[in-house]
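Excerpt of the complex: some chains, original placement.
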Amino acid sequence: MQLALSTWQEVEEYLQTRSGIIVPIGSVEQHGPNGLIGTDHLTAEFVARGVGDAIGCMVAPTLAYGMSQHHLGFAGSATLRPATLMLVVRDVVQSLAVHGFRRFFFINGHGGNIASVTAAFDELYAMRSLGEADTPVRCRMKLWSDGPRTRALSRELYGDADGHHATCTEVSVAQFYQPQAIKQAQLAPHVAPPSGGFFEGADYRSRFPDGRIGSAPALSSPEHGERLFAAAVQDMTEAYQAFLAY
Amino acid sequence: MQLALSTWQEVEEYLQTRSGIIVPIGSVEQHGPNGLIGTDHLTAEFVARGVGDAIGCMVAPTLAYGMSQHHLGFAGSATLRPATLMLVVRDVVQSLAVHGFRRFFFINGHGGNIASVTAAFDELYAMRSLGEADTPVRCRMKLWSDGPRTRALSRELYGDADGHHATCTEVSVAQFYQPQAIKQAQLAPHVAPPSGGFFEGADYRSRFPDGRIGSAPALSSPEHGERLFAAAVQDMTEAYQAFLAY
């Protein structure tokens, strides 16, 4: 059930029996020569809607822009600063809490968001702990690719060549979601250099010249994407339900 | 050309000859009994992509969440505070300016965004005027429904019953874009009460009990939406090109 495609009366009805919502969050950042700039938010949105379709839970509009400062060396990447992203998360959670939402499950497509979004959760909890806020909101975030089924399938399909950025897994899922935007590109070397950490955008680019980290997304395919998507929906459904039950 | 569906190398190539980009911006807020909560961002995105398809210009991922505090009396509405929205606009513009984008045309689906986004533009310009920023970014925002062709067609189709919130026009365009989410609802009175202004969410709800202002969206249809969409794409294409030429 997509919030964007609902009326306020439908949401009101939903809230009579439930108080959980899924918020997809991603990024706008380069994903190597054959990966889409929207990969992270498209895949998070796709998986989140898959969970919504599977169990009828509410799915909020996607937070497309994330914390991507390290990708600003590549054209088209856009970042929210950490402090900005934190305020966005705060406002979205506080708004939805007005109506009765209490459990916010962020399905995340981008590792770079983790620190800022976790810090945003801590800001929200701090308001409670300091006696400023009355409403007990509870938040959790998971990378959609980080559940047991998805990790197992990624490993089976790509082994170590799945990599750490512009991974085979995410490129495959994006190809399955947006088949009209499958890109052909030279990927040399086949497997991109592994990560040992990075700092600002220029540093990132000097270490990872085509944007990929440790991945070989020439291996990606929409067929893989279909299987990975199914695994991720199952993983995230399970994680969401565990969160509600916690 | 959607930024989200491009690779960084495609964006780099685009920037060799162009420096303009369209940013769709909307809201997550109630649109009356038969309007979608996502109406504003869905329609802004739809029109923006229409312009992108028409003339090949770059279209950024949609800023779905806007300034909607006055709708928080209705379930499902979410707001960014003005200060938050201003930071989001700043960060997105500054990020894209790193790569060479210089002209930012915001296609807007929500009147409530105007003050905050205009203030955000002023913040960006102030940095230049105060000698803090070197890059000359230039921004303009237009409501997609506010061009001459679209206004004329809205008037022809609905007259005064188009209204000011949950307008027949926007509901029709959303129905054309998302036909699977056309809602049936009782709309009583047929035409909602007119606006004389409003303050916080509770005040808004007391004045406009079902969320609409001055509109009769029972008149909306996807067929109207198709015609209105075409008009809006033409209007916005013209406005974008006038902006580039200014």
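Just so it is clear, A and B label the chains in written order, and each chain counts residues from 1 on its own.
Simple rule for what comes next: a contact is a pair of C-beta atoms (placed from the backbone, for glycine too) under 8 Å apart; a residue touches a chain by one contact, two chains touch by 3 or more.
Remember, predicted model here, so these are calculated numbers, not experimental data.
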What is the total copy count for the complex if 2 chains are drawn?
6
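As a working rule, only the chains that are shown with their structure count from here on.
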Whole-Å gap between the CA centroids of chain A and chain B
24
Residues of chain A defined as touching chain B within the complex
2-12, 15, 28, 30-38, 41-42, 60-65, 68, 72, 74-81, 83-84, 87-88, 90-92, 95-96, 98-100, 178, 180-181, 183, 185, 201, 211
